[in-house]
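The other protein chains are all here in position, but one chain of the complex has been omitted.
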C-alpha cells in the first residue's frame, strides 16, 4: 500500500509539472514578444504609415488591411454558416444529408490552410481574375472560418431547451417563426462567440492569404487593392530583415496580434458567462 | 407557406456550402496537380529523391519524409505533455488551476502560427546554432515549435474524452479500494483511449498541415536529413515558398501536385480521427 501511495504522489507531481510547463511556455512566449516590443508600441506606431519597407514608421496600412479581410470574411461566412447551422439542427433531423454535411465541415476544418491558399490562388486570383486583392483573400478566409461558425451555431442551438420550441408551437407559430424569434434569440450569444472566434482566426491566418492578397504596403483603395495584413507583414519582416528597426516593428506587430487574440478570447468568455447565466 | 418553403430551401443551400467548398478545392487543386503526377508517374513523384524544378525534376520523397519526421518528433514532445495536462484538468486540478489553465490553453490555440514561427526564429534557431551547432534551422527547432502548436488540440480533445468516461466506472474503482492514480491509469485512460487517440491524430494533422512556422525555422532543404540538427523541407513549406513566387507550367503543376498529396494525407487523418471519436 505504501508504494501505491507513493505512486499516487509521484503521479500527481508529474501531472502538476506538465501543466505548469504549459503555463510556463505560454508565459515565456508572450513575455518574450511583449518585452521586446516595449518602446515601439505607441499610438504613433498604430496610426502612422510604414516607411522604408517597414523599417520605419508604423503599421497603419497593415492594421487596415487586416480589418478589411476580417470584414469581408465575416460578412460572407456568418450568414452562410449560421444558416447552415440552423438547417442542420432544426430542419435536417436524422436526414442522412446532415451527417454528410457535418462530416464535410469537420473535413474542412482539417484541411491545411496552405491548401486553401492554393485553392484561392487558382480560383479567385486566376480563374475569376480578381488578382491579388482584399476580395480574393477575404473569400479564402471566409471559406476557412465557415466551419467554425457552423459548429458554434449548431452547439448553441442545441443548448436551447426543447420546452422553448414547444411553447412557441403551442401558440401556433410556424417553424420559421419559432426558429427566428425563439430559438435564434436565445442562441444569439453563442452564435456571436462563433463569429468572434472566426475573427480571431482570420486576423492571424497567414498561409492561406500569402498566395491571395499580395503584399502591397499602401492603404487599399478598392476591393481589388492588394494589402499586406499584419500577419503577413510579420512574416515578411521576420524572414527578410535583420535591421533593428524592422525587428522592433516585427515584435510590435506580433504583440498586437497576440493582443487581438486576447481580446477575442476575453470577449468570448464574457459573452458565454452572461449567456449561461441567462439560460439557467 | 411559400415563405417557409423558400426559407427551408435557402437554409439547405447554406448548409451545402461547406461541402461545395470541399468539392471545389478537390476539383481545382486536383485538376491542376493530378496531370503532372500522371505525367511524371506516381512512383517517380512520390519516391523521387530530387526536387529540381528548374530542370523539371519533381520528386517529393525527401519532403514526405521531412513532413512525417517533424510530425513524429513534435508528437514525441506534445503527446505526453498534452495527455498529462488533460488528465490533470479533468481529474486532479483544483478549481483555481482549472480556471487559469483553460484560458491559457485557449490563448495558446489562438496565437497565430506566424507568431510561433517568429519566436522560434528569434529564440530557438540562434540558440541551437550557438549551443548545438549550425545551421540552427533544424528539425529540432521545428519539432519544438510544432509541438507547442499541437498541444491545445491534443489537450482539449483528450480532456473531453476523459470527461466522457461514465462516473460509475470511477466510483466502482474507488469502491474496490483503488487509489485515484490507479483508477486513472487502469480504468479511465483505457476507457478514453480512442478519444485520446483521436486527439493525437488530429494534433499530428495540425503539425503536418502547419505552414508558416515550418517555413520559418526548418531551413527548407529538400533532402533526407542525417541528424535532428539538420534542415528539412515539409510539403506545406514546399508549396508556400515556391508558390509565393508563383511559377508557371510544370513547376506550378508540381506544387499543386504537392498540395494533392498533402490533402490526401490530411484527409486520411481526419477520417481516422472521426472514426475514433465515433467509436468511443
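Some points to look at:
So that you can tell them apart, the chains are marked A and B in the order they are listed, and the count of residues begins at 1 in each.
Assume contacts are C-beta pairs under 8 Å (C-beta built on N, C-alpha and C of every residue); 3 or more make two chains touch, one makes a residue touch a chain.
One rule holds in what follows: contacts and distances are computed from a predicted model.
This complex has a chain not shown, and the name its UniProt record holds, of "Phosphate ABC transporter substrate-binding protein", "Alpha-E domain-containing protein", "Cell division protein FtsX" or "Sarcosine oxidase subunit gamma", is "Phosphate ABC transporter substrate-binding protein".
Of the candidate positions A:135, A:187 or A:230, contact with the hidden chain is made by A:135.
Only one of the listed residues, A:17, A:67 or A:100, touches the absent chain: A:100. The missing chain, though absent from the display, is touched by one residue of A:57, A:85 or A:214; that residue is A:214. Interface residues of chain A with the unshown chain, by the touch rule above, are 53, 96-97, 100, 124-132, 135, 214-216, 218, 221-222, 224-226, 236, 239-243. For chain B, the residues in touch with the chain missing from this view are 9, 12-13, 16-17, 19-20, 24, 52-54, 125-126, 129, 134-137, 215, 219-222, 231, 233, 241-242, 244-248, 251.
The working rule: only the chains that are shown with their structure count from here on.
Contacts from chain A toward chain B in the complex involve residues 4-5, 7-8, 11-12, 14-16, 18-19, 21-23, 25-26, 29-30, 32-33, 36, 79-84, 86-88, 91-92, 97, 100-101, 103-108, 110-119, 121-123, 127, 143, 146-147, 150, 174-176, 200, 203-207, 210-211, 231-232, 234-235, 238-239, 250, 254, 257-258, 261-262, 264-265, 269. Across the interface of their complex, chain A is touched by residues 3-4, 7-8, 10-19, 21-22, 24-25, 28-29, 32, 80-81, 84-85, 87-89, 92-93, 97, 100-101, 103-108, 110-119, 121-123, 148, 151, 155, 179-182, 184-185, 202, 205, 208-212, 215-216, 236, 239-240, 243-244, 246, 255-256, 259, 262-263, 266-267, 269-270, 273-274 of chain B.
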